[in-house]
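All protein chains but one are shown in place.
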Amino acid sequence: MTDTPLARWERHNGVVLAVASLVYLAGYAVRVLGQALPEALRALCLALTLAAWAVFIVDYVVRRHLSGRRWPRFIRTHWLDTLVLLLPLLRPVRIVQAYEAVQRRQNEPRLSLHARVIAYAGLSVTLLGFAGSLALYQQEHMAPGADIRTYGDAVWFTCTTLSTVGYGDLAPVTPLGRLVAVGVMACGLALLGAVTGSFSSWLLQVFAREGERPPEHAPEASRRDTD
Amino acid sequence: MTDTPLARWERHNGVVLAVASLVYLAGYAVRVLGQALPEALRALCLALTLAAWAVFIVDYVVRRHLSGRRWPRFIRTHWLDTLVLLLPLLRPVRIVQAYEAVQRRQNEPRLSLHARVIAYAGLSVTLLGFAGSLALYQQEHMAPGADIRTYGDAVWFTCTTLSTVGYGDLAPVTPLGRLVAVGVMACGLALLGAVTGSFSSWLLQVFAREGERPPEHAPEASRRDTD
Amino acid sequence: MTDTPLARWERHNGVVLAVASLVYLAGYAVRVLGQALPEALRALCLALTLAAWAVFIVDYVVRRHLSGRRWPRFIRTHWLDTLVLLLPLLRPVRIVQAYEAVQRRQNEPRLSLHARVIAYAGLSVTLLGFAGSLALYQQEHMAPGADIRTYGDAVWFTCTTLSTVGYGDLAPVTPLGRLVAVGVMACGLALLGAVTGSFSSWLLQVFAREGERPPEHAPEASRRDTD
Partner (left out) sequence: MTDTPLARWERHNGVVLAVASLVYLAGYAVRVLGQALPEALRALCLALTLAAWAVFIVDYVVRRHLSGRRWPRFIRTHWLDTLVLLLPLLRPVRIVQAYEAVQRRQNEPRLSLHARVIAYAGLSVTLLGFAGSLALYQQEHMAPGADIRTYGDAVWFTCTTLSTVGYGDLAPVTPLGRLVAVGVMACGLALLGAVTGSFSSWLLQVFAREGERPPEHAPEASRRDTD
């Protein structure tokens, strides 16, 4: 029903972009973590990373062309795409969308809304947390006076931030590391909102359902109060 | 109505499993905390712990058999049971279910939904927090450079984590201790979601009730204060 | 309408109990903070505190008598009252109820439900936070190796805990101080639930109200998405 050229392009390229996202993330991860690997392998990773980025740029340019809009307007209406183009580490979240699209086309039985919200929030947070811990490690582990020295430290810091617990036994000290940490905090706030919002709406649904059943037990519930 | 062999097995064995869970937790607690106890008593605790674990394994195998499913499918559809089988410290949460089942069979007046959510969340969090503080203490108290040296420290750390406050005056330093702490954080997030969600849905219910009744009945809503 | 002897007792004694609660809190605060005051004044404060406590005990005993219940059952059904009897610092929260009762009798225009929830949550948290910071200061300021040395430190610590931020630049080190801090954390969780729940139900109400208005603007809202 939405058979414009743009829609067709997006339908056909979803999987390509998802693969490119994974390649980008994997290449970046190997570059950052595998500093003891042979130089040739590290160069290959860099090449793969750049190639994936090129794919993102081509996709962005083609979509602008097919949308028939001018650059300024396109950039403004697709500011999220523009941001993700500049910071491809955010891209893995798009994999969640691609996965959803594939599943929908195959007409697989979809999960309930709550399960989907929890699954997508969990998947997005895992991918963003992984990307964030990589970026943090890259920025911090060489800085003078840094707390975060191993990748394990970066993962631990990311977990404490995502849960909004924030012990502060480790903390970033470089400006870029702190910027990454602020991004991770924003993800943590969103995760908290997703968990809390899901719980709240689930409770309300259960209530609505219980309200429909025969209410023999209802007086019971309030008798306690006047006990 | 659900009188399959599997349902019958689960109905009859609920209490056995709940007892085994408590035995496991108690045995583990005595092992971890009672390091000054005579060796014979500590060996007995270890034996009880292993026996309880054996009960869990037998239950898992029998349920797979009664479900009539193959192993891979059973493991995938019962991934939570599988996880709990590997980490029996998570099992006490099942006691909440057993308690609920017993209460339902005796047709006791059940609490209102909000009271139940709060009660179950509180009970689960207490049990998981106890198990988590034991595991943390076991991992950390001997580690070089550790902050968490006494069991009281572990309990304090667990409380600050469950409330997502996270002072960070104490923090785990071993990889396994940090892994346990991440699990406790997840419980804290869930607890926060339960508290917030309950409050939110309770408020919405009160609103709906106030909106429906004639305004003369407004004082009614707070008669419980004057008991 | 609820003119049992118990209800009459509670109606007549609400103000007495509220005054006794304030006297208790004020006496305790002067004892804890005014350690440079003349001994006679401090003894007077102690006497007032104990007198207020005696009032609470008399009220508890009379209510048990008027309720016509046996002790075990009364203690179980009034466990919150029992807890407050043992820890009178929790009592000021009851002032909120007394204030509400007075206002209702005078038929003053009551605030909307949201305003009341925010006002009661804010008032309760302020009173509990004050009591908590006093208790923390009393436990900690003399302890060896303590961070919390002045009353200002205790207030700052209490604020960071109530907001669940928890910097950890200061942290209690005594077991009793930590127990008080855990209580403050629980208040913080409840406050967070109240803020979040109020916001969530307020938003839902606004939605419901907007949904009733003529929806000329509704298509506008979704045109953005397909932009």
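Lettered A, B and C in written order, each chain numbered from 1.
One rule holds for everything that comes next: a residue touches a chain if its C-beta (ideal position, glycine included) is under 8 Å from a C-beta of that chain, and two chains touch if they have at least 3 such contacts.
Just so it is clear, the model here is predicted, and its values are computed rather than measured.
Colleague: Touching the hidden chain in the complete assembly: which of A:21, A:49, A:133 or A:196 does that?
Modeller: A:196
Colleague: Hey, which chain A residues sit against the chain that's not shown?
Modeller: On the chain A side, contact with the omitted chain comes from 2, 7, 10-11, 97, 100-101, 104, 110, 113, 117, 147, 160-161, 164-168, 171, 175, 178, 182, 185-186, 188-190, 192-194, 196-198, 200-201, 204-205.
Colleague: Would you write out the residues of chain B that touch the absent chain, in ascending order?
Modeller: Within chain B, the residues touching the omitted chain are 164-168, 196-197, 200.
Colleague: Could I get the residues of chain C that touch the absent chain, sorted low to high?
Modeller: On the chain C side, contact with the omitted chain comes from 152, 156, 159-160, 163-169, 191-192, 195-204, 206-207, 210, 217, 220-227.
Here is the rule we use: only the chains that are shown with their structure count from here on.
Colleague: Cα centroid separation between chain A and chain C, in whole Å?
Modeller: 39
Colleague: Just the number, please: Cα centre separation of chain B and chain C in whole Å.
Modeller: Centres of chain B and chain C (C-alpha means) sit 28 Å apart.
Colleague: I need the residues of chain B touching at least two other chains; which ones are they?
Modeller: Counting only residues that touch two or more other chains, chain B contributes 160, 164-168, 192, 196-198, 200-201, 204, 223, 227.
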